[in-house]
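Heads up: the structure comes next, in structure tokens.
What you see is the complex with one protein chain gone and the rest in place.
Chain nomenclature is as follows: A and B, assigned in order of appearance, with residue numbering initiated at 1 for each chain independently.
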Amino acid sequence: MAGNLSRNNDLGIGQSKWLKFITWFGIAFLLLPLIILIVYSFNESRTVTRWEGFSFRWYKALFSDVSIWLAIKNSLTIAIVSTLVSVSLGTMAAMLIARYSFKGKKLLQNILYIPVILPDIIFGVALLSLFILIKFPLGIISVICAHVTFSFPFATMVIMGKVINLPESLSEASLDLGASRWQTFVKVILPNIAPGVISGALFAFSMSIDDFVITFFTAGVGASTLPLKIYSLIKHGITPSLNAISTILIVFTVVVLLMANFLQKTKKISRSFKIALGTFFLIIVGLLVVSPFFTKSSERLNIYNYSNYLDPELIKKFSNETGIKVTLDYVNDNDEMLAKLQMGVAGYDIIFPTAFMVEIMKKQNLLAPICIDSIPNYKYITPGFRKMSFDTTGRYYVPYAYGYTGMVYNSNYIEGPVDSWDILWDERYKGKIMMINEMREVFFVASKRLGFKMDTSLSKLNMARDILIEQKPLLKKYESNAIGDLMASEEVWIAQDWSGSITRLTSSDPKFKLGYPKEGVLFFIDNMCIPANAPNKGNAERFINFLLDPAHSAQNINCIMYAMPNDSAKKLIPAEILNNPTVFPKIKNFDSIEIARDFGEFNRELTRAWMEVKVH
Amino acid sequence: MLELKNLSKFYGNVKAVNQVNLTISKGEFFCLLGPSGCGKTTILRMVAGFEKVTEGNIYLEGKDITNDAPNNRDVNTVFQNYALFPNLSVWENIAYGLKIRKITKDECNRRVEDVVRLTGLSGFEKRMPSKLSGGQQQRVALARALVNRPSILLLDEPLSALDKKIAEQTRNELSELQRKVGITFIFVTHNQTEALALADRIAVMKDGIIEHCDQPKEIYEKPRTHFVADFIGSMNFFECTIKASEDKATLLEIPEIGDVILTGQNKQEAGKTVQFCVRPERMKISMLQPAEYENCIKGVIRQKTYLGEITKFVVELAGNRQISIMAQNYLLKLSNEFYDIGEEVNIIWSKTSGEIIHV
Partner (left out) sequence: MAPPVFWLLVFFIVPLLIVVSYSFSIAKTDGGISLVFTLKNYGQALEGMYLSVLFKSFGYAIVTTLLTFLLAYPMAYYMAFTTQRQKMIIMFLIILPFWTNFLIRMFSIMILLGENGLINKAFMFLGLTDSPLRMINNTFGMYVGFIYWNLPFMVLPIFSSLDRIDVSLLEASLDLGASQRQTFMKVTLPYSIPGLVAGIVFVFIPTLGNFVIPEFLGGTQNTMIGNLITAQYLQAQNWPFGSAISTVLIVIVMIFIVLYIRFYDPTKSKNTLNF
């Protein structure tokens, strides 16, 4: 950085107290969140908001979380490959622009500017459209292509700065002395533009490592990068390990920056030392990337599930027993699941769609039939659940869990009993109300409040939409995943919530109470299905069988607090859970309850109305 | 009138300017001369107000301006790199100060036109600074400062960025200009020729200290310190002791070489070790014996360089000491004297030439 003050700034230009204050305020603003993260990463407590003593707990948890290491490995692989490609393309483009004149050079130069400031989201959807159109499988390769596309123009600009400053006579001299063009490039040009190439590479690398949005659109299963993982952890409120990752990343960054600075400053350090350091660094990265830790087992199973909807201990147990590597990706809602499958994202072996979604997916041939014969534990399924109305063949689903959507509230702030959906429109609780981020759930509540049964009537739908729009200012947000956290931290006082999640809250603290609306609740049955393009269908069936084992089912129910249609498992469940109507709703006739259904063509209207609510 | 009283500026341990006392009278063309890094710019910047004074005071017309902001001082600067505003045209650059002072439009136009004519910039008013040559840029910088009619104009090496011919031409114009406008000029340079040519008075600086401040002739003829003697022009030095001295005549003993006499000096303290110095052009090489009024020592010619106007000889004296001697070529030709390397010669100079410097 060239200093422009050759002398002391005795005039105090730009050095007033106010400017100084604002500057350090700005810096504090930039740094405070990072410091908070680091501090809380050593917090014993699960919640980020309370300090309960020093602990390395979350670091340990982090190191045993395979999916995070997998994400890091993916991130590094993608970053390294895309950096190499970007720098090569960038060097070529820079040479092309700086050294040759050709038709359309100005155009090329201007086109190169566009990716530099084009919003990521446009990149994301455009590349997604391309990959889907040409049926290019979404995965590591597609992400690498995407990253190269946005980082190589940056690299070009950085490298061009050097190429332009290189006197033409240099290469002329080399050619004059008998070197070929290629030799000239390698021996004369490259060493001289090396600093530019290196900063271009650093640029490309850091952009790739940091990218979320474009990866979000172009990554398939098995290409989950660290930012994607982080996004998912944030969305699902899994915070302490997030703090730990962040701390590691921050410390890593600081060390690298300081080291780079140090190396730049100390000219004394010999070349060989720098090379040794670089090699050391590369070896570490290399080891991470090809770590045998991940390649040991070729048998895999990719689960795509909601958060808190499967006992993690069971996954571990399954892995240990079978040697199958299990990865768990979190899905936000049924629509997202559908979108992924429709895009042809391949890789998931088990998904957990709700009844109506099974119907939709089946219609669109997105599901594979399940081979019931290879699931001996299927026999434990309560017969009434085997061939239900949404798939009368019973071949495409295995029922997983059921429950309903009610309300949970904090009795310290809200006087009970809560027995009507109306309370979700109560002005007194403005900003403290939360609704589930799923259109069928939300429209059901609105319909019930209006006294309708939810059906395919457009006018009813629009009325429901209108009261939802009216409700929006009262809401903290629409949230499906971190309801428990937000209730626990008292940022929300009353939330629409699923019965299992309600039970977990009410049993954790008596201040949380169930609100069961008299207008009626929406029941759901979630199912285990295998996508048509699942790569490990056999393992999926093994896992389903494993889960249906009564002991495992019972353990799972105890953990997630949802009922499962497994009669033998019920015998293994503590009585207070079994008799808790929130966990096991007293349903006499399963045909009389209201469950969300596929509306066929009307789905589109529902989606439109939901978008209108969201957008308003 | 500008007065600097015990003016000092320290950067940590570096005493950039150390206890400087100067009085510069109105209308004077004053030169600060010294090698690079001696603190000239620092003095100028303190006068302009860009730099805080560590110690001492600055008085302008009797008023203490030591802590005044630069914009409140009746002083303008011509910067070494000219510092023209690149986004403003020549005219706008020159009018900048007047506009700030909210001078009426007519008055402003008139003054700018005057100064444009004075500096010979007519016809360039609409040009942008980047489209001007170095010499023209220098004039704009000058005009921009002059137009404000400051009581003092500070010029920091204004000619150093110009090539030799243009610098010389501009130098002459500058001198003329100063006489015309009558503004006090403080001119910083490391170039002694410029200083000698331009200044009414010169202050020779070294390491933040003023070594000698006087008229150019005095500085050249009677340098007060070794540094000044050495820095201005070239000089031959002899370590010697004063053998005897009376009013108007001093006998000096130069070890291994012999005794020399210097007349026209005050009485010196006998026995003291001093430096005796003579300018190379005051000495001549000769085969003849010295006259009564001349000193003479012996030496062998070691180098001879023809420089067109003059020839420069390096002569080795006893004890391996070398001095240089300049001879006008036309005089050599006139007297038909030609000397070659290796010849043993007499070196002769008038007893009135030379200076004693106390160490």
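Heads up, the rule we're going with is that a residue touches a chain if its C-beta (ideal position, glycine included) is under 8 Å from a C-beta of that chain, and two chains touch if they have at least 3 such contacts.
All of these numbers come straight from a predicted model, not from anything done at the bench.
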| item | value |
| --- | --- |
| Touch criterion as defined above, residue of A:Leu62, A:Ile80 or A:Ala146 at the omitted chain | A:Ala146 |
| Residue of A:Lys274, A:Lys472, A:Lys518 or A:Lys571 touching the missing chain in the full complex | A:Lys472 |
| From A:Ile122, A:Ala194 or A:Ile284, residue that would touch the chain that is not displayed | A:Ile122 |
| Interface residues of chain B (partner: the chain not displayed) | 48-50, 69-71, 75-77, 79-81, 83-85, 87, 96-97, 100-101, 144-145, 148 |
| Residues in chain A touching the chain absent from view | 1-7, 9, 11, 13-15, 18-20, 22-23, 26-27, 29-34, 36-37, 40, 47-50, 88-90, 92-93, 96, 108, 110-122, 125-130, 133, 145-146, 148-149, 152, 156-158, 160-161, 164, 199, 202-203, 206, 210, 212-213, 217, 226-227, 230-231, 234, 239, 242, 245-246, 249-250, 253-254, 257, 260-261, 264, 333, 335-336, 338-339, 342-343, 364, 431, 472-473, 475-478, 489-491, 601, 603-604, 607-608, 610-612, 614-616 |
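In this text, only the chains that are shown with their structure count from here on.
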| item | value |
| --- | --- |
| Distance from the mean Cα position of chain B to that of chain A, given in whole angstrom | 75 |
| Sites on chain B touched by chain A in the complex | 11, 45, 49-52, 69-70 |
| Residues of chain A defined as touching chain B within the complex | 7-8, 10-11 |
